[in-house]
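Quick notes on the structure that follows.
Removed: one protein chain of the complex. Kept in place: all other protein chains.
We just call them A and B in the order they show up, numbering each chain from 1.
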Amino acid sequence: MDASLILQLLVSGLIVGLLYALVAIGLTLIWGVTDIINFAHGEFLVIAMYFGFWTYALFGWSSIIAMPVAVAFLAALGWLVYRFVITRVLKSENVLSQIVVTFGLSIFLQSLFTFVFSADYRSVDHDPWIRGDLQVGNVFLSVPELVTSILSLIVIFAVHFFIKNTNTGKAIIATSLDRETAQLMGINTDRMNGITFAIGIACLGVAGVVLPVFTHVSPYSGFLFGVLAFTIVALGGFGSIVGTMLAGLIVGLIQTFGGFFIEPAYKYLCVFVLYLLVLMFKPRGIFGW
Amino acid sequence: MVSKKRLSLVIGLIGFVAVLGLAGTSWAQATIKVGGELPLSGPTAPTGALNKEGMDLAVEIINNKFPGLTLPFAETEGLPGLGGAKLEMIYADDRGDPNVAMAEVERLIQQEKAVAILGGWQSSCIKTGSMVAERLKTPYISGAGSSVDLTKRGLRYYFRLLAHSGKVAKAYFDCVQDMEKKLGKKYQKVAVAYENTEYGSVMNEQIENEIKKRGYKNVASIPFDSTATSVKLEVQKIKAANPDVFLQIGYDPDAILFTKTMKTFNYTPPVWFGMAGYTSPKYVPSVGKDGNGVLVSGWFHVGFNKPVTQKVAAIYKQKYGKAMSIPVALNFMAPFVLADAINRAGSTDREAVTDALEKTRLTEEQNIMPGPGIWFTPKQDPPEHSHDNEGVSMLVLQIINGKVEVVWPFDYRTADIIWPHPSWDKK
Partner (left out) sequence: MVSSYKQKLTQLLLAALLLLALVYPLIVHSAFYRHIMIMVFMYGLLAISWDLMGGYASLFSFGHAAFFGIGAYTSTVLQLHWGVNPWLGMLIGGCLSGLVGVIISYPTSRLRGHYFAIATLAFLFVTKTLIENWKLVGAAQGLSVPMHQTSFLSFQFHESKVPYYYIMLALLILGLVFTKALIASRVGYYLRALRESPEAAQSLGVNTALYRLIAIGVSAFLAAVAGTFYAQYVLYIDPPSAISLNLSVQVVLIAVFGGSGTLNGPLLGTAILIPLTSLIGAWLGGAGRGIAFMVFGGIIVVMCLIQPDGLIKYFEGRGLYRGKESEVA
């Protein structure tokens, strides 16, 4: 067992963990503030992935150029989904239908992708700017995944900063802590919900756009990311950005180390078994409140 | 004044001729409905479309005159033993889903009244589709479907044209041992990464059999999810195991993913065998020169220099504007085998056709695939390889300068083999 192997696994685990963390941040924000679990979260990630692919396939853009467009598009989409779908189920106060509506949305989106894009696997094979492989000592990684991780880290910190230090961000925190009091204090909680949704989905724009460069996208790619995101949020405790990021990194590491030392086919199994175990002893998650 | 007797005689005669004529023409214009089960939507839809092209071309050759072509019924229009009756393909989409395959085959047999079923691409779909056909006592001929389990079931109505996975594994290791002789080397360690559904895991078993038989050492046997977004862990484990021979068994997306990931880790084994995904039309455009040097077992290659194969490849090129690929060729022979059986049986009765299928004997010139011909192992007890095509054999192909070439058996080669596998910067 040599040190370079451990180092390689560490680096791989952190890289994928940061990606997961970014995907999960959006989810935890939405969950913490609106009390809605967006079970279609994975599918919005897939929208970002298709964005990255089609701007390359049709215009030859590097995925990095597509990113701001994707972010703007997804932010708008998130806000629209909130406005026209989520507000109604929130009013009905029926928990089951709140869960089910986003599941229905997820199935709808998956089928939409199949219908419009076909079920083929797509990847960005020759991105003009984001490409190449790096070797640092005995650690190997590819440039696209490094880029994604760095961007994820930046965005996570940006969101955290925004939430903690801006007025809007503080209003969002207030809404998530106690909705009625926030309303009494004059905060437009409905607007806060909408903004949160927009931010949460927009994060996926950053996470997803470069993915097709080092992996592939298909209509069903969202499922695994979605389930992992839910697990991370539940592990990290809903609403806690720091908790979610740490949980994301932990999941990335477990997946990598568990997958290598037990069996690559069991890499996700390790994550889920751990999740179920944590649940038994700490139902609110490791850092939950 | 015509007498009543005369009149009735004339009317009778006219009627008799009319009936004869009608019967004659109705027989001559009778079509034999044949069901085709393929994935026409879903992840393997492009391959399904190619399969369909192969079957359509075969039916066209059977139904029309193609003088000079040595395939069965190419010289005639339709089946001479049935008054020139022609085949009509009716396709159903199994969507790559075994449940749908089941329902669709049933529909083809019971609603569309298909005489037999041809096709299937994924082993799991062929499994359920042929099971239904067996229950409904209808012949099912598949040109694809590599799983050993398919013929292990010992079914009466199922026939397989494809070289089964045992033959594929054998070809890999025959090739390795031929090269060992040529180079005076002896390899020891073998590693396998296989996609973890039916197809991959059965192939892995066959490879393990060959490893044991020939005295090699299995240093890693790694199942993976072919829909996975990352194979980093798998590649790391293979690299750590340091095999002499590495076999990667999967589909299109993971072939590309493995190639990219192995490049990231700057790793190439001395011998790298792939399967199926590496000869897909997407592979070379996606990975460019990184794909050079990979060896792939091939059921077929358009450069395969048998005269009848070259003639058919030219016809296909003219009709579809592209080179004939493996999915086209695999199910191409199925309509011929069926037509031959129906013709010998002299009817479309399913029992007679099935009996005739068991006695199939097509020669090397009558068939475009590699191997001495097409004939089926009898149904036997224990039912290992019941109705498997004994006359078929495998090729080993290699990607050289972005093109797929035949490199083994050496006699059939279209290019010299590159061995060992080149490093990334030398590709």
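Annotations
Note that in this section a contact is a pair of C-beta atoms (placed from the backbone, for glycine too) under 8 Å apart; a residue touches a chain by one contact, two chains touch by 3 or more.
It should be emphasised that the depicted structure is a prediction, and the values quoted were computed from it without experimental measurement.
Only one of B:K33, B:R153 or B:R344 touches the chain withheld from this view, namely B:R153. When the full complex is taken into account, the listed residue touching the unshown chain is A:R88, out of A:R88, A:H126 or A:R191. Not every partner is drawn; the one left out touches subunit B at residues 40-42, 45, 93, 95, 97-99, 102-103, 106-107, 110-111, 124, 127-128, 131, 134-136, 147, 149, 153, 196-198, 200-202, 223. Mapped onto subunit A, contacts with the missing chain fall at residues 31, 37, 85, 88-89, 92-101, 103-112, 114-116, 223, 227, 230-231, 234, 263, 265-266, 268-269, 272-273, 275-276, 279-280, 283.
Simple rule for what comes next: only the chains that are shown with their structure count from here on.
Contacts from subunit A toward subunit B in the complex involve residues 5, 8-9, 12, 16, 118-121, 123, 125-126, 133, 135, 140-142, 211, 214-216, 218, 220-221, 224, 256, 259-260, 263-265, 267. Only residues 41-43, 45-46, 196, 222-225, 227, 229-234, 236-237, 240, 252-253, 256-257, 260, 263-266, 285-288 of subunit B touch subunit A when the two sit together in their complex.
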